[in-house]
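Of the protein chains in this complex, all but one are displayed in their positions.
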Amino acid sequence: MRKEIIKLNVGPQHPSTHGVLRLLVELEGEVVVSCDPDIGYLHRGIEKLMENRTYHRSIPLTERVDYLAGAANSLGYVLAVERLLGISEIPERARYIRVIVAELTRIASHLFWLATHGHDLGAMTPLFYALRDREIIMDFFETWAGKRLFPNMFRVGGVARDFPDGLEQEIKKFALELPQRMRDYETLLTKNPIWINRTKGVGVLTKEEVLDYGLSGPMARGSGLNFDIRRVDPYLGYDEFEFVVPLGENGDTYDRYLIRLEEMRQSCNIILQAVDRLPKGDIMIEDYQVAFPPKDKVINGEYLIPHYLLVVKGFKAPKGEIFHHTEAPKGELGFYIVSDGSEHPYRVKIRTPSFVNLQVISKLAKGRLLSDLIALIGTIDIVLADVDR
Amino acid sequence: MENLKDYIKGVIESLPPESLVSHVEFRDQVTLVVRQVSLLEVLKILKDDFGYKYLIDVTAVDRYEDDPRFEVVYHLWCHERNCLLRVKTWASQGEPPTIPSVVGLWNTANWHERECFDMFGIVFEGHPDLRRILLWEGFDGHPLRKDYPVEGR
Amino acid sequence: MAESLVFIIVSLIKSVVLVSLIMVSVMIGVYLERRILGFIQLRYGPNRCGPYGILQSVADGIKLFCKQDITLPVTEKTIYILAPLIAGVTALFPFVAIPFADKIAPDTITLFGKVFDLTKYSLNRGVIADLPGGVLFILAVSSLSVYGVLLAGWSSDNKYSFLGAMRVASQMLSYELFLGISIMGVLMITGSIRMTEIVEAQKHMWFVVYQPLGFILYMIAGFAEACRTPFDLIECENELGSGFNTEYSSMKFALFYLAEYIHIITISAIAVTLFLGGWQGPWLPSGIWFIIKVACLFIFFIWVRGTYPRVRFDQLMSVGWKYLFPIAMANLIATGICVLFL
Partner (left out) sequence: MGIEESGGILVTTLEKVVNWARKYSVWPLTFGLACCAIEMICTAASRFDIARFGMEAYRPSPRQADMMIVAGTVTKKMLPAVLRLYEQMPDPKWVMVMGSCATCGGIFRSYAVVQGIDKYLPVDVYVPGCPPPPDALLYGITKIHEKIMQDKWLTKKYEHIKFPKKVEG
């Protein structure tokens, strides 16, 4: 029998490549023989741009790295800069606000993942249900920061704006309600035989492969590797919160699906704890060499001049290099900042989770069907800006 | 914290002395600066004997007008002890700068090294598939080098 | 001579009325689908175009009609152009034999002083052609529509279309088979393959009561035949772009779109005729009952679309051959035994 290999070009415009991923797939019938991802269609040169900006002015750029979890990215960057500057303490209220926003972002990102992952496998309705809940989080951000996707409110030394009155209670209400709303998705997907058939046994990863490919986030935890940076290298005082790190057993798509659902519940848990402990007080440190003075005091010359200098010239960071990683929704997000003592970072490397996690797809897709390839793109949970930067 | 420092001290002592140039500590993060010839050896010892099984990141820094010009930086993580280690070395002088590839140790280094090649033009010797990853074939120059303008040529 | 003329005229009138009814119901169907999906998904659906958005399908139709028609420089141009026609026309074929109403005309009419007997060839009944082998005819022509899709996918010179075409070919082959077997039970009970007789045999009890398994199997096969979620593998946009119709635009695409919905109506109509008592029902005229039943099944199709994910290609095949086919056979044998001995 003569066999013929079909070379299929999936993307960059394709409904389920989550943006502009291009996969060069070789098919034998419908079985994937080889799969070579071609990335870079959204490479915007963020690292190069950051080298030419002051530390503060880079914050909006970092938010656009992973646009589904903008605040989580700027949080990682701000924490890295703070560590570079040697700021170890920020006001308690700012710390809790950061935790709440980071966890809300995680929920928003996972909801969007659920929406697209379900849609990729043909289930239309979860998309709408999940996005309905995501809209509520977007509302919180809009109330707090005036912007939906990218609040852009984290600053070195604190947060730029306090929560408006009543927002905490709204967030608390949402965190209490979401686990109940998530039953809708569970009824639609979790026990649905078609869903189980599509996801069980697809994209199985062992612990050794996870280490070999440097995977992180739900991709690593799905295979039972207990690696959550909130636990193993706590930042923002995550060690004082009670939460469970869900671990998978089989390392397949279904396990990772369950893990992400459970992570949303745990995030709700953390939010509830953080809202309960949220103290009153300052939201920014008072070192006006690096941190912005309060906006209402800027009319006063004493505050105006440092504010002006900070905006125009930025601050000088000590010479040195720092690597700081946080647990972004998609995995380990690391910022490696090299400083030469000037106002600009000498080099910033963003170690994004999607970039590393995507690499494994050519291994997972080999020998599977074309439909599985789509499921795999979904389970890796990539965002192309996160891959290409 | 003290335990970790002792552990890292133990790591440094057990490495072959001629491989290590220096070690720097900054904000509780230790950087080992090693010679390029013994890079693979050091990384293998760290991976096999000290549990640094997770290669977080491979990247490069362009120290423009220095010689050798390119630093290559490896970030390692030990899952058992939850500690970070940074290993740094230089790519060889001349154009193109070269350095041995670590794909043999970690598969994850594959794309990291391709990205370094794409952005800095560092050739990783022994890499199975070294081609541009983010930019397209035929792109002129390597954008993250310091002598490359931000807005392109 | 005059008799055959009457036959032709009456059949023509029936066909024209039926085809226009089907076209209108397709338009309503598309609108219904979008509204019901909106209802399931907590949104409105189209509501700007006309009152409650009912003119939505009209707007879509006019727009598609006035779009630029791109004819690609493909190798098999004739087939490329013919394929949507085949798909659109063959989807209408099964309606020839489906009885959609009881008597719609008196037994005899007097024209030009001559009396014509309309009961001959069932001209006064609500069926275009009351074929003696109606079920066989339906089974035969309903599988014809696969050619349209297959040829379209093959002639488009597009790999996605080609994969879609290959999928539809294997899907149809495996599901056509047990679609046939699943309705054999009904035929055994009736002892006839004339559609009108099957409907009349359900005067006292619908066959879905005697043949529940057969009905379920038929509906599963029907979903696969109509290529609807969860079996919409041929044009699943998440895998194959747009599947077999990737390279078709404007009216050619509209024909495929039309064929898809006609197909659903056909599947529903056959299910109604064979299992749900056809046009029979109390109080209302027979045609209305037929429309109501078909509409209910159509809505069921939409409901499933809003609920289920899509199966994988190999799973579809293995479920078909390994589980559904044996069950259909067992159902057939059990029915045979019951009919013989009870």
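We call the chains A, B and C, going by the order they appear; numbering starts again at 1 in every chain.
In this text, a residue touches a chain if its C-beta (ideal position, glycine included) is under 8 Å from a C-beta of that chain, and two chains touch if they have at least 3 such contacts.
Nothing here was measured: the structure is a model prediction, and the numbers come from that model.
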Which displayed chains the unshown chain touches: A, B, C
Residue touching the undisplayed chain, where the options are C:P46, C:P84 or C:G126: C:P46
Absent-chain contact - pick from A:L61, A:V156 or A:M219: A:L61
Absent-chain interface as seen on chain A, which is shown: 12-15, 19-20, 40-46, 48-49, 60-61, 64, 67-68, 112, 115, 127-129, 131-132, 134-135, 138, 148-150, 384-385
Touch list for chain C against the chain that is not drawn: 34, 38, 41-49, 53, 55-56, 58-64, 66-70, 237, 241-242, 245-250, 253
Residues belonging to chain B that touch the chain removed from view: 135-136, 143, 148-153
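Going forward, only the chains that are shown with their structure count from here on.
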Approximate Å spacing (C-alpha centroids) for the pair chain A, chain C: 47
Centroid distance [mean C-alpha coordinates] between chain B and chain A, Å: 25
Gap in Å, rounded to a whole number, between the CA centres of chain C and chain B: 64
Chain C residues counted as touching two or more neighbouring chains: none
Numbers and ranges of chain B residues touching at least 2 other chains: none
Residues of chain A touching chain C in the complex: 6-9, 14-16, 27, 30, 118-125, 127-129, 132, 188-189, 192, 194-195, 197-198, 369-372, 374
Residue ranges of chain A in contact with chain B within the complex: 39-40, 43, 45, 47-49, 52, 83-84, 86, 211-215, 225, 227, 232-233, 320-323, 325, 332, 334, 336, 338, 346-347, 349, 351, 355-356, 359, 388-389
Partner chain A, residues of chain B touching it in the complex: 26-27, 29, 31, 53-57, 59, 61-62, 73, 75, 79, 82, 84, 86, 106-108, 110-112, 115, 119, 132-136, 143-144, 148, 150
